[in-house]
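Every protein chain of the complex appears in place save one, which is left out.
For reference, chains read A and B in written order, and residue numbers begin at 1 within each chain.
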Amino acid sequence: MSGSPTDFLKGVVGKRVIVRLTSGVDYRGILSCLDGYMNIALEQTEEHVNGIVTNRYGDAFIRGNNGGYRSRR
Amino acid sequence: MATQILPLELIDRCIGSHIWVIMKSDREFTGTLLGFDDFVNMVLEDVTEYETTPQGRKKTQLAQTLLNGNNICMLIPGSAGPDS
């Protein structure tokens, strides 16, 4: 099945993504890699709260259980 | 023995069609279901996100989106969502 979550994630590595946590906080950056727990490493990360940039990180590790969903841009 | 449809079989039949996803939180999504896995993580396309806040409902358009199955509460096959 080509539309499965695993295939989707393989397809978005290296692309610009939005990771939205269950809290509503967004992390926007380039997806450098991820693992089976949906731990995520992002590059050039911007943290957005209510549409306002609140932090910038060169690299960021996001722990898997916090991830709500992500979408490609 | 009566034929029984397993819940995931129902979702499997929805691939390619419109689906309404209600999360555990005050968030809902509608879009075309592209696929899902054993954890019911889902990939949707042409997504509308609805966020219910004290100020009213906020709509956001998203492209391809992966939803973490952990946060999903209900799935309504074939529905265009809260606006329908």
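We adopt the following convention: contacts are C-beta pairs under 8 Å (C-beta built on N, C-alpha and C of every residue); 3 or more make two chains touch, one makes a residue touch a chain.
In this text, contacts and distances are computed from a predicted model.
For the chain that is left out, the UniProt protein name among "Ras-related protein Rab-4", "DNA replication complex GINS protein SLD5", "DNA-directed RNA polymerases I and III subunit RPAC2" or "LSM complex subunit LSM3" is "LSM complex subunit LSM3". Taking the complete complex into account, residues 13-14, 21, 27, 32-35, 39-41, 43, 45, 56-63, 65-66 of chain A touch the chain not shown.
In this text, only the chains that are shown with their structure count from here on.
Distance between chain A and chain B, defined via averaged C-alpha coordinates, is recorded as 19 Å. Touching chain B in their complex are the following residues of chain A: 1-9, 18, 22, 24, 38, 65, 67-73. By the touch criterion stated above, chain B contacts chain A in their complex at residues 15, 23, 25, 27, 29, 33-37, 41-43, 47, 51, 62-68, 70-71.
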